[in-house]
Structures are given as structure tokens and as C-alpha cells.
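Beneath this line is the structure, given in C-alpha cells, with notes to follow.
All protein chains but one are shown in place.
In this document, chain identifiers A, B and C correspond to the written order of the chains, with residue numbering beginning at 1 in each.
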């Protein structure tokens, strides 16, 4: 059966497992103070152009969002995000579990537009009763978004400007960061993220790692006692090198970017094929997630032959589904999918 | 200057202060185990027709909402309410501070309609990924709402039915409960609230008490160790009798209902007068809060002569403002207001 | 029956109730922005010698401790106190409810001695694994302590020095502050507290107020958005003037200090009488709480004639009990007690 359900179905890029096998019986220092983690941190700092950045390896997206938001925001502060933001919809209230309200603004295909944020903040402080409302302290965006879209550098700069105006921190959920940066239309780089945000994470779980997300805090003074806070969230790995090795390999010889490009290339190939077959795209995604409108009748015929994600019922006769390519997708698999859909 | 800003501008009904003066040097048992609190609890249980109810006196609405919701909901559960619900808009994230997400549904003039709740719950459990979302555990409504509207008994019964179907608790914020029950169109009684909800509170601060809200849990098994939970929220009064006396007086000889009726009568008198003067009502409120659309030019002329609440800018030339009557309002004050507005 | 159970059995100093009756139908601005609260804040700032201090009125000790500690400590920081500290023993885990661990050190009759704190902090940072432990961020002491004892100015200065050395904030629970300051041996003033601590509260509930504690933050920059944080804890009073009036009266014409002196004078008179009768003092308390060792046989005889607090079983034949005088105690009542005990 073909599987385009998600981008976290395979275990890890082979180089990572090879490395783990190679060092299996080495005796490592714990809690991330090992040489692989240190090397990975250095590579990431270099790639981001911020030599003083704090870099901490965590094991999942929700965990990283919790740790980062709780570290960046005052205990009483709220988070502002698009209504489709992962923290607002699919994290079981994990951010509220730390005491932070999540305020949602209407977005556009997953993006929180600067205009919407600017208007919200202006209205907020215009309201003479704003001290009775939850206080926005941090803006959360995902890059790429849950809909596969990406922000332009100009949009990020506008968001940053609003954040500066209202003393908000800007945090980027980069669960699929590689796929966003690899988008052909993308004019944003790791260095841009490092200079424009207060923190972001480089997603590993969905981009070649067995496990692991790299939280990057460009200016180390932005958070206090990060190590302690990580542990307090139950997020500190005793065998820190297991996560360190992932990123030490991914950031060696451009691997993270190369495998991200593979996913996007296959997604674009898939998109072109879908259009050629006459399918309507639900939205224009330049990354590894492709959304199409499909007739229910057709869907019924293929549903046992390919894995996909259900997204939305359009009407009684059409459905939106998502196909996700990944670092491990092969062109031949896309060909098979197109044949099936043809 | 005339003051119709809010319903919590005067201190207390004179009978309450008289009683406190009378017993000032009596030596009372602390933490609510005094005779006044016990007497007040008994009166409330009788008025609600639930002899086993837990009744606890607290000092404010946000506090009572926190305590009640946190006691009724599992730690990981979310609260569902109308987007205008007080807990969603004007409590600084106090519910999230206890770890509970607040999920908002679009309401109708402050009311969470049964249809909206039913659809939300049905959709929630239809989504195969619902275990990744915050789990609705409790429904919050206000009675009357923040817009002065009231639910019919039939609507409450429908909400209850949905709650039963999906194992949700139903909680009523009764900050202005007296004014809701006194509405001429209201077919809901204290006994109905006691039989249809898992908890509600009888607002005192806005209805004649100096301080105090009476949280009522009709079935005592609905919450565990309420006394402990109250204290853990910093909400236990050492001098519990101070709050007890408020309700012992308010529930003596129908006082709570009589003074509520006074506020509503004056509100209706005001409403009739406003209509006679040609003002447009922003919405049809049967309780002590009246909302009108006023020309900015007119507003400019009266604004230094009367206290009111700003509600909303309609366009560049009109504004919605609120006048609130209270237990202490006198008809002559309404006459003065109408003269001013004429 | 004679009642020496506690110092919060009467309602309020008569001047306070008189004032509330006087202003009952005045229409006040809400949430503490009224003239009485403002006047009370000014008087307290003056008495403390800190014209810029934040002063906020709250309704109880546990609530004030929660608000203050949560505002002064980072979300991940722990509180250090004596093992007898009220937050450690009698607040149902209210501090932990905000996420802060309470670390207890052995004290001496309720006092956290500078030596104990200094040793703890030195050991803490000497431990190479200290980043795996809860991070001490704030020191909590009570003045007077739960055992009625008071710190000398020199002890407070030593504690302050240790706090400065280790970046700890110093917070004083002043539930019975008046009685501590009125102790004959006390060389500490309100001004000293204001200059040596990061925050403290002036207890009203136990010292003449009907309700209310005045939280004082001498340097306003020590906490952020206190108003918001108070509300988020459910601790904001809509009718703020009710608490404001308490302190406006208590800090007029030396009332707070005069009535505190009355309690202490009567306590000293009681103590002298007890010693003359041959009773063993459990400890040497210079304030309004007096602890004696009494034979169980004697206790049995008096227990229905006087209210007291059980403190501790010493052995099968002796018990420690506490008598508390208050602002409202009359010398004749002490005489009656001594007669009873004779």
C-alpha cells in the first residue's frame, strides 16, 4: 500500500542509525554535555549565524512549544496565534496546562498576517479595560504553517516590528522547518529566523531524525535557566547524545537541506501531476504537504490503496485530503500515486 | 453627577451593615463554621430546593469561577462557553491559570445556544483526531449574560440534555443572578438552576451584598473536598461570617428578590423612557443592563453629567453605551437620566 | 464563655464599620481606583517611607502569599522557609498550586535563622548537580512568626545580605504584623521592612480590619503588572473601597499601632499572670500569642469555660495550648482567664 499519510512514518535517515550503531558502546556524558550534542550545537549556531545561541534538543513538537513558550513568556502572559495554529488545535491544551491562555486570530491559509496582529494589538491597548483581559506576551507562528504555506521575509519583518512595538516575543514552530526553507518561493533563511525571532525550533522528527527537535534561542539572555526549565517540564534526556547525534548528522554536509529539498521536489512533482490530471488544489502549498479536492466517489475507489490524511468535508460529494511527501519519499512512489489517481 | 456606570457602586444593603454593627463584638468561629453562615446556607438550600447542597461563600466572580470550574473539571479538561463569556474575555486568563483551556463558540447576544453546543460536540467526537485536542469537560454560561439576556427554561433543559449526552458538567455564572430571575420574561427559578446544573453561584457583590458570592453545588458528590480546594485557591475567608451575614440577610424575608425586582423595574422604566425618546436599543435586554445606540454628538453633551459604560463604536457617528441600574437605584434617578437624555 | 482561641473572632474596629455606614450610598469607582483606597495607599506609603511603593489590598493571608510569591518568583523558582512557615504547613499546598516548590529548613521557634539560610544556599551551589534541583528564588519569613516570635533588625539585615548574595527575593508574611511591631523587644519598624524586603504585607484581618491585607512592594519595578496578576489569582475586589476603607481608618491617627499595642499589653499582662501562677511557658513570645504547658487534668477542668488553641501533646500528662489576645481584648477578660486558671 502506498503511504502519503504523513512525514513521520519512517524511522531515521540511515546515516543517523549508522552513527548510533558505531558509537553504541562508547560511554557518554549525560544530559546533553556529550561531544555529539556539543558538535551539533556548534553546527547549528554556525548555520544560524548566532554564535552565542542557546540550543537545546528536545523530543517532540508539543514539548518544545511548551518549554519555549513557558520560558519566553511571563507566567501571566497569553500567546497569540492563528486560529489554525497547532498549539490552538492539536495539543490538548498543553500550553494552557502551563497557565498561558492561547488567543486566536483569524489567519489566511494558516498564516497570521501582520495586519491582523497589528489590528488586534492596537485594539487591545485602546480598550480601557485591557487590564482585565489576558495580556498578550508572545506571538506563535508555524513555519511552514499547518497548511504548508510559508511566510515571506517581508512578512516576518513586519511581524517583528509589531512585536517590538508592543513588547511581544516572536516564536516560530518549525516542526517542518526544512520543508519551508526548501520551498522554491521561500526567501527566508535560518539566519533570518535567528535575527527576527526570539526563539524557534528546527524540526527533526518530521525531517529525517528518529527523534528530536532543536530549540534555538538566538540571544541567550532571552530566557533564564533553560536547562532547569527543560527538566521541570520533564523534557530533559538523560542520554542527550541520542538527540545530539541526530542533529550532528543532519547538519553535516548539508544533509538537512538536501533531504528537505527531496521532499519538496517530490511534492512539486506531485502537484504538477495532480494539476495535469485535473484535480483542484485546495490551496497553493509550496512545501511537502499538498491538499486536493477529490470527489467522494473517486476517494472511495482509492482509499484502500493509499494512505492520506482526511482534512475536511466540502459538501456531500467532495472531500479535501492531504498527501505528505517526506525526506524518504521516492519519485517512483509519486508516480505510483499519480497512476492510482489518474 | 448621575451614575449608571455599573451595579456595584454602592456598598451594601443597609440591613447588612446594621447586622454587622450589631454583632461586631461577638466572637465567632472562623472559616465559615459560624452560625450566620450556617443559617445562610440553610436558607439558600431551602430556596433552591436541594437540602444536601454544598454552599460556600466566596468574595468575587472571577474567584468563584476559578474555584468552581477547577473543582468540577478534571485537570486536563477544557471549558466551553460563548465567545462573550466573562471567563473568556475579562478574567485575565484566570481559568487557564488553573490549566483549563477555554473554548469559545459564537453565541447570540451573550447566550450559548443549544444548537451551537450540540453541533460543536458532535463535530468534536466525529473528528478521529479528537484525542489530540483539548477535551471539553464543562459548559459555562452566565445568567443573565454579559448582555443582560436570559435563557429560557427550555434552553437550559436542552443544554442539560447535551451535557448529559457528552458527559459535560453545566455551570452557571450568576454574578447578576437576581436580576435575571427578576426579568419579567424569565421562566427559570432557583430550583430550576439547582436541578439543571452541576453548580452555579448566586451573585451578591452586584446584588446588594458588600462582598460575596454564594457557590451552590446541588449534589455534594459532584466535587471533592471543596473546603480544601477553596483554600488552595486562596479563597477561604478567615472571618467567614462576614460573607455569611450578607446572604443571611439577603435571603431573609425575600430581600434578594425584592431588591432585584427594584433594579429590573427601574431598568424597564428606563427602557420605556428611552424608546419614548426615540433611542435605538442595541439589543433587547430584560434585565438591569440597558444598551442604547447614541449619536456621538449627543454623547459628547452628556458625558460629563452621567456615568455610563462604553460598549462599542458603531461607526464614526454612533456609539453603543450601557446604563446599569441596581438594587439601590431610585426612580427619581432614572427620571433625571431621562431628562438629561431628552 | 471566655474566648482566647484566636485573634480573628470579632468583626472590625468600630471606626471602620462607622465609616462604611457613613459612605454606604456613595457611588464609588471600582477595582481599587476609589478615593478611600488611594488615601489608604498614600498613608501606608508614608508610614513605610517609600513613596513609590505599590500597595494592593487583598482579602486573606493565603491569597496574599500566593499573589506575592507568584509575582516575585520566576515560574520555575522555589520558596525557602522555616519548616513551621504557614505556607509550608497550613495553606493546603496553595503555593505549589502556582507551581512553586516550598523548601523547608529547620527553624528556631518559628524563625528562619540567617545561619541556616546561609548554609543551605552555600551547600546548594556547591552541589554540582544543583541544576537538577528546584531553584531557590525567594525567602519567606513571617513576622511575627507562627510561634509569636520576632526577628531583630540585625537578623533581617543578615537575611537580606544572604538574599543579595544569592539573588533571592525576601518576602515577609505580616498576618499579625502589628503585634510584631508592638512587641516591646522589637527594634524593627515599617520603614525597616520596606527597605529590607522585596515585599511584605500588613495584616488587617487579625489586627482590627473586617477583611483585608495590604500588600506592599516597596520598589514598583520588582513585579510586573501586579493588577493583572491579582485578578488572575481571583483576588481582585470589584468593591475595592471596602478593603481600602479598612486601611484608611487603621492608618489614621495611629490606630493600627494603638490597637496592636493593646493586644500586646494584654498578652504581657497575661504572661506575667501565668508565670505568677506557676505555669511553664512553652516558649518566650513577646507578642499576642502565648503558649503554655498545662496539665491535662487541669485542662479538662477549664476546657468548657474558655476557648484556646490546642498546639501539641507533650506527653501523656501535659499539653501545650495557645491563648491569643487581640486588638479587641479587654484587661478584664484577661483577669477572668487568670482567675479561671488559678
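In the analysis below, a residue touches a chain if its C-beta (ideal position, glycine included) is under 8 Å from a C-beta of that chain, and two chains touch if they have at least 3 such contacts.
Every value quoted in this text rests on a predicted model; they were computed, and no experiment measured them.
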> From the list A:205, A:262, A:288 or A:325, which touches the chain that is not on show?
Replying inline: A:205
>> I'm checking contacts with the chain that's been left out. Which of C:78, C:117 or C:223 qualifies?
In response: C:78
>> Of the residues C:60, C:85, C:99 or C:144, I need the one that contacts the missing chain.
In response: C:99
>> For a quick check of understanding: of A:133, A:223 or A:236, which residue touches the chain that isn't displayed?
In response: A:236
> In the whole complex, what residues of chain A lie against the chain that is missing from view?
Replying inline: 3, 5-6, 8-12, 14, 17, 20-21, 23-30, 59-67, 91-94, 97, 205-206, 210-211, 228, 231-239, 241-242, 307, 328
> Which positions on chain C touch the chain that was left off?
Replying inline: 76, 78, 89-93, 96-102, 128-129, 131-135, 310
> Of the residues in chain B, which ones touch the absent chain?
Replying inline: 70, 74-76, 98-99, 131-132, 135, 224-225, 227-229, 231-232
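Keep this in mind: only the chains that are shown with their structure count from here on.
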> Could you name the chain whose CA centroid falls nearest to the centroid of all protein CA atoms?
Replying inline: B
> At what distance in angstrom does the C-alpha mean of chain B lie from that of chain A?
Replying inline: 42
> Hey, how far is the Cα centre of chain A from the one of chain C, in Å?
Replying inline: 50
> Tell me, which residues of chain C touch at least two other chains?
Replying inline: 228, 231-232
